[in-house]
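Read through the structure below, which is laid out as structure tokens, and then see the notes.
All protein chains but one are shown at their positions in the complex.
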Amino acid sequence: MDFKTSNAEGPVEFVNVFDLEKMAQKVVPKGAFGYIASGAGDTFTLHENIRSFNHKLIVPHSLKGVEDPSTEVVYDGDTLTSPIIMAPVAAHKLANEQGELASAKGVSEFGTIFTTSSYATTDIPEITQSLNGTPQWFQFYYSKDDGINRHIMDRVKEQGVKAIVLTADATVGGNREVDKRNGFVFPVGMPIVQEYLPDGAGKTMDFVYRSAKQALSAKDVEYIAQYSGLPVYVKGPQCAEDVFRALNAGASGIWVTNHGGRQLDGGPAAFDSLQEVAEAVDRRVPIVFDSGVRRGQHVFKALASGADLVALGRPVIYGLALGGSVGTRQVFEKINEELKMVMQLAGTQTIEDVKHFKLRHNPYDPAMPFNPDALKLD
Amino acid sequence: MDFKTSNAEGPVEFVNVFDLEKMAQKVVPKGAFGYIASGAGDTFTLHENIRSFNHKLIVPHSLKGVEDPSTEVVYDGDTLTSPIIMAPVAAHKLANEQGELASAKGVSEFGTIFTTSSYATTDIPEITQSLNGTPQWFQFYYSKDDGINRHIMDRVKEQGVKAIVLTADATVGGNREVDKRNGFVFPVGMPIVQEYLPDGAGKTMDFVYRSAKQALSAKDVEYIAQYSGLPVYVKGPQCAEDVFRALNAGASGIWVTNHGGRQLDGGPAAFDSLQEVAEAVDRRVPIVFDSGVRRGQHVFKALASGADLVALGRPVIYGLALGGSVGTRQVFEKINEELKMVMQLAGTQTIEDVKHFKLRHNPYDPAMPFNPDALKLD
Amino acid sequence: MDFKTSNAEGPVEFVNVFDLEKMAQKVVPKGAFGYIASGAGDTFTLHENIRSFNHKLIVPHSLKGVEDPSTEVVYDGDTLTSPIIMAPVAAHKLANEQGELASAKGVSEFGTIFTTSSYATTDIPEITQSLNGTPQWFQFYYSKDDGINRHIMDRVKEQGVKAIVLTADATVGGNREVDKRNGFVFPVGMPIVQEYLPDGAGKTMDFVYRSAKQALSAKDVEYIAQYSGLPVYVKGPQCAEDVFRALNAGASGIWVTNHGGRQLDGGPAAFDSLQEVAEAVDRRVPIVFDSGVRRGQHVFKALASGADLVALGRPVIYGLALGGSVGTRQVFEKINEELKMVMQLAGTQTIEDVKHFKLRHNPYDPAMPFNPDALKLD
Partner (left out) sequence: MDFKTSNAEGPVEFVNVFDLEKMAQKVVPKGAFGYIASGAGDTFTLHENIRSFNHKLIVPHSLKGVEDPSTEVVYDGDTLTSPIIMAPVAAHKLANEQGELASAKGVSEFGTIFTTSSYATTDIPEITQSLNGTPQWFQFYYSKDDGINRHIMDRVKEQGVKAIVLTADATVGGNREVDKRNGFVFPVGMPIVQEYLPDGAGKTMDFVYRSAKQALSAKDVEYIAQYSGLPVYVKGPQCAEDVFRALNAGASGIWVTNHGGRQLDGGPAAFDSLQEVAEAVDRRVPIVFDSGVRRGQHVFKALASGADLVALGRPVIYGLALGGSVGTRQVFEKINEELKMVMQLAGTQTIEDVKHFKLRHNPYDPAMPFNPDALKLD
């Protein structure tokens, strides 16, 4: 398949990541951009993801003697520049011909965890090399075939992956109407899952998702944990019941997400679910959060609501499209710089302080658009 | 009266039923389209019908081992493809010259209940034939004349109708301002009620509604049940008081609706009333729900709030306009396909699971337009 | 002053009273129309007046045996066609050269109470004659000079006025910015108050209001009641405290209003205050309601929230502008026809039934515009 997209590499000028979305739309082909940017159904949940951060407010604190706050965290033995990590996103080659090689390099230079997607358009050894020692996690779309699953786990273990993230909220594809209107099919293959999805290129997202296992259950978590010996993060729980099921199955971490508003429209904003999940987890295992994060204040609010790590998806892909590895790194730097400014103004010196910060509930739901131009995809 | 409308028959391309509304507007004459699409007064209630589904949210559930969920239900001895049924809608010939013959055929092919309106533009034996054994219900606009009522009941019984749906929320017409602006009169006659409304064609909706009985009461329910020997569904209750009155009168089912926002503007969204009704009914009789259903997730939320069956109105009529019997069937298939996707992501294998699913209350009322282009009728 | 405005007389075609507003804007000079249509400050309260009716919802009731509901009420010995009455509005000659002669005639033909404003542009004997026996109330802007006040009271008693309505919410003019932008001055004199306001014509609204008494107190109510021997309605209370003060001073009725959003912007919608007032009044005296009433359903909701009579202002003035006495009558007929339809669908046979109807609280505040075109005054 003859697919051309951006091959940019180098610094990008931007004021915030909403800028990047508009800029990326100009350099990424329509179908690919639509796949990246859009959400499910009426995009209610997609929009709520961002708006919901205003359901809790950061009351600034003064006279706390804070200066030059630090975002550094030690996580699982690794020192990270920030609790902001890279979310698994399929097919980086849609945004930049360098694909995951460039994004992994950018993440490595920033100094945080990179989560490789099963649907990466680069094979895992090359990503590992590009990461150059930076911690890597592997997001698993589980096959219907256990032999294939074992083989994939063997391969990722070989590459020193530190955790497996089991995607449990996407056993079928969401109703991505923009993709349907664009007639979008993946133009590039997916080497990691080629055993169970040999023809990734040329297939719709629905086809790809259906190739993975639908009837995912607690037993699969147990099996992955036991076979791989790696910590397993279950990606999907948005309520206490799901947390209990995942933890009983041996999950080593809970990843709160609604898949960026791409799966079940009519569900809650991910951020609105975080506190219930955190209460159910009760600090027994770490919590990762994604969906809707566009600002340093969003990261702050997620950490203050129970997250240990906060993952970025779309904004990084826009940075990748516009500036390759440098653009990728700039997105992390930008959000982290915003986070530091918020920490200073909120009177929090460390990430631990942020995690103990009390947000104020906002009983109102302001109708204000967060960025009215950003999501026009037709 | 020389009335021309669509006579389309065949597959329609569309991504969602909002598309259909815009497409149908182009093939159906303005007055007829206005009658179908519009609502009462300031259309507050019309809009709330759709927006209100976001007052309750579906929290996705993961690791439940769900695969290929089934929408099949056995209802009253019949196996239905889905709990999604056809609502009574007047005058299908406004949308397609084939009228109820085509819509009944499409519903039959999909495999669900067809509710014939008293104001059908096709007589009941022809509809019955087109349904070809598929269960048929009859929606009754009750006459002021008991003899006529008995005669109508005799005829529908003869045709094997399985239930009578007594419309109790439309003893006069709502304030349909679009019809007034368009000077709309029914261009086609209504054979089923021709005895008490011989001149249906050429009459306004207000005239038609006033020809039926205004002073409808519990006694009428009792009488219909006793005379016909059929189950009587009372269509209209939106609160506990009305449920009790209907059940005491011998109703065999409750149909929760606000007539698609066409009757009393300034009343609640039908979906916002469903839970109270379900609590009052307390599983003693089945509940049918309509008004505002445009998505599979809406069907899911209605079932999870107490409905046993969910009826579609306008979207089917748009499908009928654009594709005759095939377009009709496609609308049911589309919504049902969305429903299945939601069931999978919500971790529900069967409709029974959906009915036990707990929705999450949403305290906010997001101002987001559900489909801003769809309802411009001038 | 050479002022020309509409002098229309005869039937008007319209679907709802929002239509009238747009039509009236075309026939009434800009400054005069701005004075009639606009509100105070940021017009928050003006808009809330209409939107607030959606804070309570009418759940339709079925099977109540209602037929041809009646809006007739007997009030203070008079049989009125409807509890909808004419609010006091200044300077009807702004809208129609016939002024109060035509509006009084229209109100009389409809058959309800006419409230003459102190700032009428027609003298009270002529209005009385035009009313032809229909009950008349007199709205009093109290002078600083007691002699003048007595003289006015003597005159209105002579004319058989049945009640005095003391305006207590307008001791200074509200911040009418549209009037300021238009440089509006009253182009016509005000004969009833010419003793204390000889130069009404050519004066601003601020000047006119300041000519009346600012330091209005309970003693003035007592004095009016005692001197006139007429029932005194205090127009203004929006909370329990003000009700108690007015009743202690001998008020015979409470008129809940915020002056159509023309006085204090940043205050509550009048309808949102009605229930508290009704609870404080506790049926000891009658309650009149105005502000924001544009629909039959608004009248219904006001009656169900404690009002005994509901007054119309701006819509009637638009009818007057467009159709003189006939246009005036048509506005009452239109709203009353809507009210009857609502009564039928709500299952209420009489106004007494409406007053016992339980509305449903709506916790949401839908952002939906009620009529987005209607209030563009620049």
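Think of it as A, B and C in the order they're written, each chain with its own count starting at 1.
In this section, a residue touches a chain if its C-beta (ideal position, glycine included) is under 8 Å from a C-beta of that chain, and two chains touch if they have at least 3 such contacts.
What you see is a predicted model, and the numbers here were worked out from it, not measured in a lab.
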item: Chains on display which the left-out chain touches in the complete complex; value: A, C
item: Touching residue (missing chain; options C:K22, C:K162, C:R245 or C:R360); value: C:R245
item: Residues belonging to chain A that touch the chain removed from view; value: 15-16, 53-54, 57-68, 295, 297-298, 300-301, 338, 341-342, 344-346, 360, 362-368, 370-371
item: For chain C, the residues touching the chain missing from this view; value: 41-42, 44, 47-48, 51, 55, 168-169, 171-175, 177, 180-181, 214-218, 220-221, 234, 236-239, 241-242, 245-246, 249, 258, 263-268, 273, 363, 365, 367
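Note that only the chains that are shown with their structure count from here on.
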item: Chain contact graph, described as a line, ring, star, complete graph or other shape; value: line
item: Whole-Å separation of chain centres (CA-atom averages), chain A against chain B; value: 41
item: Inter-centroid spacing, chain C versus chain A (mean Cα positions, whole Å); value: 59
item: Two or more partner chains touched - positions in chain B; value: 363, 365, 367
